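Remarks on the structure that follows.
A single protein chain has been omitted from the complex, and every remaining protein chain is retained in its original position.
Here the chain labels run A and B in written order, and each chain numbers its own residues starting at 1.
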Amino acid sequence: MIGTVQRILRPKSVDELLSTLAELQGPRHLLAGGTDILVKAKDGKVAPGTWIDVWPLDELRGVTAHDDRIDLGANVTMTDVERSPLLRAEARALWDACYEAGAVQIRNRATLGGNVANASPAGDSIPALYSLGATVHLRSVRGERAVPIEALFTGPGKTVIAPDEAIVRLSLPRVRGAVGAFLRLGQRKAQAISKVSAAATATLGADLTVEAARVALGAVAPTVVRAPEVERLLAGRALEPGLMAEAGELAASGVTPITDVRSTKVYRREMVAVVVRRALASLVDRRRG
Amino acid sequence: MSEIDVGLEVNGEQVRARCQPHDTLLALLRYRLGLTGTKEGCGEGECGACTVFMDGEAVDSCLVLAAQCEGRQVTTIEGLGRGWPDGLHPVQKAFMETGAVQCGFCIPGIIMSAADAITRRSDAAREEVRRLVAGNLCRCTGYTKIFDAIELARDRVARGEVRPEA
Partner (left out) sequence: MPGSGPTYPLATMPPDDPTPTPTHTVGQRLERLDARAKVLGTARYADDLTFPGLLHLKVVFSTQPHARVLAIRTDAARRAPGVRAVLTAKDCPGENLIPLVLPDLTLMAADRVRFVGDPVAAVVADTPEAAHDAARLVEVDYEPLPAVFDVLEALRPGAPVVAPPISGPAGHGGANTAPNLFNLLEVKKGDLAAGFEAADVVVEQEYRTPYQAHAYLETQGMTCVPEPDGVFAVYGCMQCPFYVHEAVARVLGVPRHRVKVIQVGTGGGFGGKEDVPSIIAGLAALGAWHTGRPVKLVLSRKEDFETMSKRHPALVRLKVGAKEDGTLTALEEQLWLDGGAYATLSPVVLYRAVTHAAGPYRWPAVHVTGHAVATNKVPCGAFRGFGTLQVIFALESILDELAERLGIDPLDLRLKNAVRVGDALGTNQALTESVGFIETLERAAEVSGYREKRERYRTWQEGPKRRGVGLGCLLYGVGLGAKGKFIDRTGAHVQLYPDGSCAVSIGNAEMGQGLRTVISQIAAEELGLEFSKVQTFDGDTSRVPDSGPTVASRATVMAGNAVRDACGQIRRELRAEAGLMLGVEPDALEVFQTWVRVKAAPERRVAMNDVIARAAHARRALTASGFRLPADTWWSDDEGQGKAYEVYTYATNVCEVEVDVETGESRVIALTAAHDIGRAINPTLAEGQIEGGALQGLGFALTEEVHIDQGVIKNPRFATYIIPTAMDSPELKAVIVEHPYSGGPYGAKGIGEPPIMGIAPAVTNAIKAATGARLFECPATPERVTEAMKAQGVAARDEVAV
């Protein structure tokens, strides 16, 4: 930790942030709520450099509903998500993930932009954002670009975000009648890092026919992954128990997780089947209200 | 690395302190301002012993840089009881009465979380109480008497039996 923070800059606007990023030489670290980066820094895993505090940038705050999408500022916290009736109604997988993540003190500081930038395969908001088809908006002095969330990650802790870029917002397409769920298994009931997680968001017909579905898995690969084979299996079919079980098995067969201090590869793989099946079952329950 | 100057409001008073860029709010409180009621149990946001309010929200002060506190309002365990009878927030009083305290090291942090919880969720049932203080590890009590204390304080406040004096 000591020496890691060589200096700390506190830009007053996003424009100032971007020009700072453009001009800076050497390692730089964006600091929002600090719930990930400070832990890493204290563990000696952050290169010494310039830290830039983005927490005060209110431009990056706020949940905004548009006709076709919901915009979430990069500084929206997990608590903001938890307190948003709109997101509970329309982005349930994300709401679930934020409701269960960490604890109050962490949710009050952990931002969506930070959780995404941290790029942990076990980061709880990320599978939810995959399932919701989120787009990540990156801005620099060179302009703004939109990256589908699943194209953002290249490995654990690694993203395509350029050194002069910052996440400014996430946008979620608004899909009428979509239902979602996020499920995870941890080592205890709170303050737990996921051993395995699954998020699913789908539109279901009256007979529970899957019109469209996105399924994503956490903590079973170097990055969060989508399960396209599962999505194909589900497309156009009614969500009944046999299909949900089959989907779970298919998802499990497609992953090659690892053993670490939190769990084993065997367990993780088997549990993918369970959490996927249960997430889908939860969609049915929620569709039925 | 040069020192930085941070000005903030702590427990209702304006303070300024010289800090290192890497200093956390926790270090600022404990070692620059001498407010040692806030404890460090792990330094990485797992145990909650360092919980304080920052602009009214409960945060782990070990995961906030002092530099981020410029112009902010911080309340610590030393300031929680201000304005309450006998200088004790209802949660503090209830913790004393129900035997919720053992070694006491986690207690300032858990009392901050509990005070936050009953303020926001005056109707919280036990399951919700558990969830709202899940960011504070206690190794002594098994939490049972802590839940009893929080519910006692919650009900007293809800029934208007205890009010701030100011």
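Definition applied: contacts are C-beta pairs under 8 Å (C-beta built on N, C-alpha and C of every residue); 3 or more make two chains touch, one makes a residue touch a chain.
This is a predicted model, so every value here is computed, not measured.
A.B. asks: Could you list, sorted by label, every displayed chain in contact with the chain left out?
C.D. replies: Result: the unshown chain touches A, B.
A.B. asks: Using the definition of touch stated at the top, determine which of B:Gly7, B:Pro85, B:Gly104 or B:Pro164 touches the missing chain.
C.D. replies: B:Gly104
A.B. asks: If I consider the whole complex, including the chain that's not displayed, which of A:Thr20, A:Thr159, A:Thr201 or A:Ser263 touches that chain?
C.D. replies: In the full complex, the listed residue that touches the missing chain is A:Ser263.
A.B. asks: Contact with the hidden chain only, please: which subunit B residues?
C.D. replies: Against the missing chain, subunit B presents residues 20, 30, 35-44, 46-47, 49, 76-78, 81, 87-88, 92-93, 95-99, 101-108, 111, 129-131, 133-147.
A.B. asks: Residues of subunit A in contact with the chain that isn't shown?
C.D. replies: On the side of subunit A, residues 2-3, 39, 103, 185, 187-193, 261-264, 266-267, 270-271, 274 touch the unshown chain.
Everything that follows uses one rule, which is that only the chains that are shown with their structure count from here on.
A.B. asks: Mind pulling up the subunit B residues that touch subunit A in the complex?
C.D. replies: On the subunit B side, the touching residues are 1-2, 4, 20-22, 24, 43-46, 48, 51, 57-60, 62-65, 67-68, 70, 113, 116-117, 131-137.
A.B. asks: List the residues on subunit A that touch subunit B in their complex, please.
C.D. replies: Result: residues 1-8, 10, 31, 33-35, 38-39, 41-43, 51, 53, 55-56, 79, 102-106, 108-109, 189-191 of subunit A touch subunit B.
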